[in-house]
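All protein chains but one are shown at their positions in the complex.
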Amino acid sequence: MDAEQTEWDREKVQAAVCSDAGLMTSQIVILKTLVARGMSSLAGNRRKGWLIAPVWWIFPNGASAQGWDMRAGVTEMSQQVQMLHHVSLWICTGVGIVVFGAMFYTIFAHRRSKHPEPATFHENTKIEVLWTLIPTLILVGMAVPATLTLRDIEDNSDADLTVLITGSQWKWHYQYTEADIGFYSNMTTPLEQINNIEPKGENYLMEVDNPLVIPTNLKVRFLMSSDDVIHSWWVPDFAVKQDAIPGFINEAWTRVDVPGIYRGQCTELCGMNHAFMPIVVEVLPEDEFLAWIEDQRIANELAGDAAVAARSREWTMAELMPMGEDVFLTHCATCHQPDGAGQGIKYPALAAALDPARVISTGPIEAHLDRVMNGLSETEMQAWAPQLSDVELAAVITYERNAWGNNTGDIVQPLTVYEAR
Amino acid sequence: MGSNSSESGATFALPEGFQDFTRDWSADKQTFQVPWGKAMMWIFLLSDTFIFACFLTSYMNVRMSTRVPWPNPSEVFALSFGGDPIPLILIAIMTFILITSSGTMALAVNYGYRQDRAKTAALMFITAAFGATFVGMQAFEWVKLIVEEGVRPWGNPMGAAQFGSSFFMITGFHGAHVSIGVIYLSVVALKVLKGDYEASGNYEIVEITGLYWHFVDLVWVFIFAFFYLW
Partner (left out) sequence: MIAHAETTPPARHPLVSFILRWVLTTNHKEIGTLYLCLSFTLFLIAGAMAMIFRAELAQPGLQFITADFYNQMLTLHGLIMVFGAVMPAFVGLANWMIPMMIGAPDMALPRLNNFSFWILPFAFFLLLSSLFMEGGAPNFGWTLYAPLSTTYGPPSTDFLIFGIHLMGISSILGAINIIVTIFNLRAPGMTLMKMPLFVWTWLVTAFLLIMAMPVLAGVVTMMLTDRHFGTSFFEASGGGDPLIFQHVFWFFGHPEVYIMILPGFGIASQIIPTFARKPLFGYASMVYATVAIAGLSFVVWGHHMFATGMPLAAELFFMYATMLIAVPTGVKVFNWVATMWRGSMTFETPMLFAIGFVVMFTIGGFSGLMLAITPADFQYHDTFFVVAHLHYVLYPGAIFATMGAVYYWLPKWTGNMYDERLGKIHFWSAVIGLNLTFFPMHFVGLAGMPRRIVDYALPYAGLNLFTTLGAWMLGLTQLLFLYIVIKTIRGGEKATDQVWESAEGLEWTVPSPAPHHTFDTPPRVE
């Protein structure tokens, strides 16, 4: 760990000196390296161990997987950020020790029983100037490395690969701009776990069906946007956090050294299920990544063929219902509830018995189809046509029209859906 | 309170240079030779400045960030008398009227301090009439935009949708200020005419009303510059 950090520090110094950038003087580089060295030795894991040990004994299952500190992460940037965090943390701790030390000393030594005659001084220009200047200098010292790191973080140029990330309530869509591949990424934690019916899995709330896949050692640029409200895409291990704002595109980048699976969450309140839109990124070695891209392309073609096959035949109720239930539970049940009861006016009931006047699932098929496929603007009911296949749409609509005692007997065929697109 | 104003009035002088400034700040309560009515109006105007600034900066942000072309003000606000459309003619007249009203207001304040009731009240009524004319012309402009040009808060045929949003918001807010000012002026003018301030001989209220009115004019100058001339 320490060795690694020192390693890339040296690389940075060389790179910076060689590039001879106007902003960065060599003194600053040296200062930065010194600070980095000092801090990385200070910030070794041993220290953290004893610091938190007492709390550990009280709460053995505390934030164990993540540790108690900001994580170092797996990118150069995340490690620099962690270093900045430690620098500022230790400076604050130092100042705190001095100030609180003085304060508790005076509380102890200058209490009335020990020190009955108060002094009368009430100003001292010298010391006042001093304690204005010293903090200013400390701040300048903190600002220099922060500025350098920030400049690196904001340098989005020369990316090897670009992924367009679009947030929508409450899922992420990933689009590989160079490779014509795109997919949605939904949380897979079942409602039973959330509602405490089943025991919670290891990656409770942090698991998705289709993770974002990126290669190691390449500079990946993320373009972020949103379909509805503001979301924020955060993977702590990359130190990438960027708001996804509707109508605007933000940029961020990462270059991951270590293959693995990294998890994060949406970090901007985006409505009811804000807690349920996790991010999972799978980082593959470059060759495996290329193979994965190829697989995706083939899968896309197969899916196209399958769709043609699906709409060329008649489906039965028995085929559609179980599939429809799956789709419903994955995509619809968080709002409309597994039993179709809905939640108030915002998320209407789908079971006809509960709200016969307004329920859409026993009304005309065309209206139902339109609502599911095109959504209702300015509400959380989104357009599902781009997100689900013909068969899935047919299945879920058939399911809604026949489950929970709706029993309309209607079967919606994939062909109908295809024609309605 | 209020008894000390006459004696300290004699010694009151405008601060000159840094020395006087510090002397002012280290004085006791007579630091700011401002009666509280006037202080209150000044502070209120400060807060009003911020609300107009918030609308105007939002408008400028919208106008700079939109990709759709902004409607050309000199065409949208043009008015034709029989022949060719004259750009901005109506706005020019409105601006002229409002600035003139500032002049009459200043005269009213002047006569107020001379305790000339009739002239003060008359000038204030004239100011209010100018204000009412301004609001009337603004109503005419709104009607023209809405009915003839089809401008709505949510869109318009000429270009960027926020043109309507910003326009109705800002001019509406300013128009409301002018309308309130007209009422305020009329009330104070009536009270002046009735002689309500004779007993105290204190016509400061006229000046306070004037402060408000000049502020509304000043805001209009900014709206004129940023909305119509840009």
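Lettered A and B in written order, each chain numbered from 1.
As a convention for this text, contacts are C-beta pairs under 8 Å (C-beta built on N, C-alpha and C of every residue); 3 or more make two chains touch, one makes a residue touch a chain.
All figures in this text were calculated on a predicted structure; none of them were measured in a lab.
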So one chain is hidden, and I want to know which residue out of A:A143, A:V308, A:A353 or A:A367 touches that hidden chain in the complete assembly. A:A143
Against the hidden chain, chain A presents residues 59-71, 77-78, 80-82, 84-85, 88-89, 92, 95-96, 99-100, 102-103, 106-107, 110-112, 115-124, 127-128, 131-132, 135-136, 139, 142-143, 146-147, 149-151, 153-154, 193-196, 200, 202-206, 224, 228-230, 232, 234, 236, 239-243, 245-248, 250-251, 264-276, 343-346, 378-380
Over the whole complex, note the residues of chain B touching the chain we left out. 1-2, 25-29, 31-32, 34-36, 39-40, 43-44, 46-48, 50-51, 53-55, 57-58, 61-62, 65-68, 152-155, 160-162, 164-165, 168-169
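Basically, only the chains that are shown with their structure count from here on.
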Centre-of-Cα separation between chain B and chain A, whole angstrom: 50
